[in-house]
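Read the structure below first, then the notes.
A single protein chain has been omitted from the complex, and every remaining protein chain is retained in its original position.
Just so it is clear, A and B label the chains in written order, and each chain counts residues from 1 on its own.
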Amino acid sequence: MRRKKLLLRTGLIYAGLILVLLVFIGPILWFALLAIRPSETVFAIPPVIFFTPSPAAFQSTFVDPGANRHQLVNSLIVAGGAVLLNLPFSFPAAYALSRFRMRGGKNMMLWYLGLLMAPPVAFLIPYFVLVSRIGLRGTYLAMILIMQTITIPFSVWLMKSFIDEVPVELEEAARVDGAKWPRVIARITLPLVRPGMIVTSMFAFVFSWNNAAFPLVLSNQRTATLPIGTLGYFATAGATWTFIGAAATAAMLPPMIIFLVLDRYVARGLTFGSLKG
Amino acid sequence: MSNNVIGRAPAFSLAPSRARRRRRLFPYLLIAPSVVLLVAVTIFPLFFALKSSFYFWNLQMGPKPLGFIGFGNYRMALTSAVFMASVVNTLVLTVSGTVLEVFFGLMIALLLCHALPGMSVARALLIMPTTIAPIVVGFLFRYMYDPTGGLIPWLLAKAGVPIPRTGLLGSGLTALPSILFADMWQWTPFCAIVLYAALLSVPPHVIEAARLDGASAWTILRRIRLPLIRKTLSFVVMLRFMQLFNTFDLVLVLTRGGPGSSTRTLGYTLYQQGLVDFNIGLASAMTWIIVIMVNALIGLYVVFVFRDWE
Partner (left out) sequence: MERARPRISRRSVLKSAGAVAGASVLPTRRLFAAGKKSIRVLTVADPFYYALAGVTDQFRQETGIDVAIESLAYDQLNARLVSSFVGGQPDADVISVDNIWLGQYLESKWIKPLNDLVKADKDVDIADFIPGVLYSISLWRGQLGSLPIAPYGMGVMYRKDYIDAAGVKIPDDGSWTWTEYLDTIKKLNGQKFGGASMIGTVVSGQQPAPIVHMFTQLAASMGARWFKHFPEAPWDFTPTIDSKENVDAIRLFAELYKASPPEAINYNWFDAGMRFAKGDIGAFYWWSAYFYLCRKDGYMSGKDSVVADKMGIVPIPHSDHPQVGSTGGWSLGIPSNSAATDEAWIFVKWATSAKAQKAMALYTKYGYQFSDFARRSLYKDPDLLKIYPYLPGQLVGLEAGNGKISRPGVPTYTTLESIYGLNLNKVLTGEMSPEDCAKQTAQLWTSVLKGNFMIPYQLKSYDDTLEAAKALIASLSA
């Protein structure tokens, strides 16, 4: 009797799980299918599930004329550049906040968080005007710089949580042995924190990669990123949905892969380190 | 070679005064680069916006501001029906989104708490919507909401649910809920995963003890688990509130603020004013109104919820 109740309960749980997965994964698959659909099946009623896949969309968007190919590269450059610029700035700050009892340390942390509060568009407008004046509009640098408003605050939080895990005693032991600060950090802390830095960098990469508001305003045709290119397919004359599907799928894949690889750190990364996943 | 002992000073410290000053300054020096960079990239623009908000300035008319009008832009914004509609829409979206996402996230998290085979795979898959760029989620739902052949209207019709003739995104009644649903689709998994991780940290022996005492699952949830994950719960609520408040990508792709102004959010109105109409003066005023509003809201929240934190 007990066993039957347990079986029923397990069955219900799995049923709920399957329902949840259907709701959250189903649309992704449905949307990704767009990329290989023949165009007549895009809006067919009733919806067509089985069809012969067509590589036309991927070919058009990434091979010939391949308009999205250089946008894919641009996305890599902007996200990659944002991460590279982010590290030397956020690591020292995270270290300081972790190791030292600073006056206003808690407020500093909250200020970092607060920067994420304003709509990105809010400082995008003045930024646009300033950047245009000095002729940096349309450059990778402008986008990489403003990306820091997203990456640095969250990196500081997340990295701090990783640094917190490195026992202070190890550093103090090294210092007692006569090592100076830079050496201590480089020889002791950094190697132990390296996984944390990789995790932080990968999350920073994802947030930069997924950001569309900044490139929307600050890029030009040469430096447009993938989401902006996809937006361009919503033409006045109806949307070419298969192209949108192809470009969007390419935009979806890197963050998905990163999250699958970093599965262990997902909860921690998304709460900026305040939760030990 | 002097020992630089920093942080908790040892019982007897004989460090000379210059080293002590350097010691005290050191952490601030470490923080300085990131602060300086952030200040340059955010504070400068915000002060620029503050200054511009007192001028009439349309970039299309000229590269310089046209005339000082004091609080005229602020008055125009606060009396503008579109701006006030944006405030209402944004608040509605934010509050209902936060409540619903945290609620459903919690439900799913409780589901995930059962240690059954395949759960870890399910968790890894579940987070996928959150990994997608919000703008791509917009494309996804634009496709699925399409009145002529989208999956969702078809499913709703099959289930007998009436849909407005103008399509889900074309009716003032259903447009905002449709955007809300898209956001919920993307972020409920985030709430679920984070709350699940927090629930894991509840010591199992406490739950065991309660169960032995005869407490029902509902009581355990209410009296033991929820209070113990309070910190994370508050944090999640705050994060979702902040991000929902800034909804922009979804509106840009799904409805462009229409029909009428029923889905105009603050982020979108700001974009429209500043980067489409290039009304820098007015947009700057709106920026500051929004910044003040958000900081007040979150500030209140933080004061009340995070009083005893860290």
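As a convention for this text, a contact is a pair of C-beta atoms (placed from the backbone, for glycine too) under 8 Å apart; a residue touches a chain by one contact, two chains touch by 3 or more.
Note that the structure is a prediction, hence the values are computed from the model and not measured.
**Student:** Over the full complex, note down every shown chain the hidden chain is touching.
**Tutor:** Its contacts among the visible chains are A, B.
**Student:** Just to verify: which one of A:Pro88, A:Gly104 or A:Pro191 makes contact with the chain not shown?
**Tutor:** Touching the chain that is not displayed is residue A:Pro88.
**Student:** If the hidden chain were put back, which of A:Leu97, A:Leu124 or A:Val217 would touch it?
**Tutor:** Reading the full complex, the residue touching the unseen chain is A:Val217.
**Student:** Provide the residue numbers of subunit B that touch the chain removed from this figure.
**Tutor:** Residues of subunit B in touch with the missing chain: 56, 58-63, 66-67, 69, 76, 82, 147, 164-167, 169-170, 172, 258-261, 272, 275-279.
**Student:** For the chain that got dropped from the picture, name the residues of subunit A it touches.
**Tutor:** Answer for subunit A: residues 69-70, 73, 77, 80-81, 84-85, 87-88, 128, 131-133, 135-142, 144, 217, 220-223, 231-232, 234-238 touch the chain left out.
Simple rule for what comes next: only the chains that are shown with their structure count from here on.
**Student:** Just the number, please: Cα centre separation of subunit A and subunit B in whole Å.
**Tutor:** Averaging C-alpha atoms per chain gives centres 15 Å apart.
**Student:** List the residues on subunit B that touch subunit A in their complex, please.
**Tutor:** For subunit B paired with subunit A, touching residues are 1, 3-8, 26-28, 30-31, 33-35, 37-38, 41-42, 44-46, 48-49, 52, 59, 63, 108, 111-112, 114, 116, 118-120, 122-136, 139-141, 143-144, 146, 148-151, 154, 185, 188-190, 193-194, 196-198, 201, 231-232, 235-236, 239, 242-243, 245-246, 248-249, 252-253, 266-267, 270-271, 274-275, 280, 283-284, 287, 290-291, 294-295, 298, 302, 309-310.
**Student:** Would you mind writing out the residues of subunit A in touch with subunit B in their complex?
**Tutor:** 10, 13-14, 16-17, 20-21, 23-25, 27-28, 30-31, 34, 42-47, 88-90, 92-93, 95-97, 99-102, 106, 108-110, 112, 114-130, 133, 145-146, 148-149, 152-153, 156, 168, 172, 175-176, 178, 180-181, 206, 209-213, 217, 227, 230-231, 234, 241, 244-245, 248, 251-252, 255-256, 258-260, 263, 266-268, 270-271, 274-277
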